[in-house]
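In this view, the complex is presented without one of its protein chains, the others remaining in place.
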């Protein structure tokens, strides 16, 4: 996942705002420079308009022509503030950041998205479809209403398989159970969602013997590799490990990588969590 | 200034919002219970919608039928947040609070307002006019554009005399100079505005030998008399002094009164500042 | 578990309260001021503004400054002195539908003993909080609560004058709050109030003058909550007596952090300035939370923060 990104601080404008479900908002931005260089799996740090402390990490949902969009859940102070943005409001966005998904020439891709993870998987889905791959989206949420944008993925050409915790739509249970039940293992799995889901994806991918790339989340401070606050342990000889003294010399078989810098996308088999 | 107010926390709704000048906002609220009991000079504590710490003291600008309005300058964090309120938004308002103006049977009233002080003087103007008094409004601001609502006061029946620091409208200089130049001293002066203006009003009123009531401002915490954060020194035998041991016994000729509780309106000659 | 059957009562020394919520000293007047906005019978106790032996006019204005997620205050203990207080103010406290706790400040061990003895003798006063940590009347910020020996002396002297519940209020402006807490406990405190305000300062960059008349002040509100939660956590591991946790509590979540850290009760000060309904909202939501977690009583969760996880990975230098 070697994408090096020409990132910058972008002063952009809100051109579109939709509440997809209660507390789930999609914001469209006029951001030509950012749209041009964004790749699947990139994220952005959004500067709080009120000056609230610390920018917020959000995946880049769409990026085409002059437009970028962000899809987020209003969970805390900063995302609640972003939910109040109106068309015409200015916004500072730092991006694109991180190393994204590598789709290569996989012909059959399974994408697993849980909850807000959906925000980071449209771009890789589009990339895979454009390359002619079959794309199955395994999409899980607590309940039917939170399965936002599923029609969008279908319209793009994905096969959409859904799971809900409460059984209100699709499979009742975890989306990873749905993945495990497939009779046609994909060539590549890409996943984004809450930690427990990603761990289950990693397990299932291992059992299926299919390589998997996981987009991880942690609380971020800087988002650019400057604070070492967002780490995850990798196996010590991972290609993604940061420059560091050989871990084995230090009596440890792991090395902490920064999710914001070396990730957020990691190969499942290199994670030690 | 003996008005005892049946105050409460009111859950109200924004029904009107206008930007009167850049950074000066008027918000109309559907607040029948509050409107009913508000008297001239009362203020309210507005609960920050985002949960920001500490409610904000604002004068009650209008109060009639089921409507109350607030007029404020967006100067800091909390007033900036209030400036983003939209029609339909809920708001928590504590009020009415404080002891207001006493107009009595004065037949010729001069009201002096500086800047945001205008927010606290419409109700006393209306009261005096309703009682048949002549009301002159001496209204000062930095520049012409900030003389918001002057037509409103004229329409109510006030004689409006304006002063601007930059001479862009009316008298060039302080509004209190304008007051001092009158050949017809009023029977009563009511004033609200920045401290230096109020001091000048007190001086001028003393020279004219006219009683004056000043509505003071300080940083508030509780707004209800619970924290003793908002005090002003009064002469020790003031009728408005709080229950306290006789000041003279303590070797001091002042006693601190709470602006939020014993005020915000005080007789100019009882202040020791 | 049903919300109504949850037991929220607490015992602090001899003080039995139906609700675990104190209203912070100096923030709530004598309770009366807030009666129009909140049902006082649904709060635990009001802690009165601190009173001193002699009358105090307090600090010059400004006494308050808003700061990010908090405020600085430097009231300087304005109060009429214990004589006037006993004659004029205390009898009204009997009317309050909640417990009334007196708060005493002073400038010498004698001051404290004298004022505590006189105040504690009154029936209207159910317990005494010893404010040995007010940063706004101190010389260079040094208060009794900054010194283990002075803390011990003043607590011992106050203890000798009364059997009523004695709550000692600690300062966060120290290197080792747990050490001070141990001294207070050994000297006879029934409970500890943790924490008083954190010392701070703000400067007006146009006038170049401090934004408080007293130059420095005490920081309160959500800004200091993480500092307060840690102080409670450390004190709870050092003493056996109950703790009244405080510092930036505005929601049930905030209050729960303190209970889990080891507070038996919480106190709300600055939160009342944001919305006077906060104390009752916290009590309601606390009952809901406990019912949802199948806890019959608040006491079950006090001090239950689970810190027992070890670092799975280490390098050589990590042992340092």
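The letters A, B and C name the chains in turn, as written, and every chain counts its residues from 1.
By definition in this document, a contact is a pair of C-beta atoms (placed from the backbone, for glycine too) under 8 Å apart; a residue touches a chain by one contact, two chains touch by 3 or more.
Predicted, not measured: the structure shown is a model, and the values here were computed from it.
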{"item": "Touch criterion as defined above, residue of C:54, C:109 or C:186 at the omitted chain", "value": "C:54"}
{"item": "Chain not shown: contacting residue from C:13, C:26, C:44 or C:222", "value": "C:222"}
{"item": "Which residue of C:18, C:36, C:188 or C:213 touches the chain not shown here", "value": "C:213"}
{"item": "Subunit A residues that touch the omitted chain in the full complex", "value": "6-9, 47-48, 51-55, 76-78, 92, 94, 218-232, 243-245, 250, 252, 254-256, 261"}
{"item": "Residues from subunit C at the interface with the omitted partner, ascending", "value": "52-60, 67-70, 72, 76, 81, 106-107, 111, 137, 140-142, 146, 173-176, 178, 198-203, 205, 207-210, 213, 215-217, 219, 221-227, 229-230, 233-234, 248, 253, 256-257, 260-261, 289, 301, 304-307, 309, 311-318, 320"}
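Here, only the chains that are shown with their structure count from here on.
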{"item": "Chain of greatest Cα-centre distance to subunit B", "value": "A"}
{"item": "CA centroid of subunit A to CA centroid of subunit C, Å", "value": "45"}
{"item": "Shared interface positions of subunit A, touching two or more other chains", "value": "none"}
{"item": "Residue list for subunit C, restricted to those that touch at least two other chains", "value": "none"}
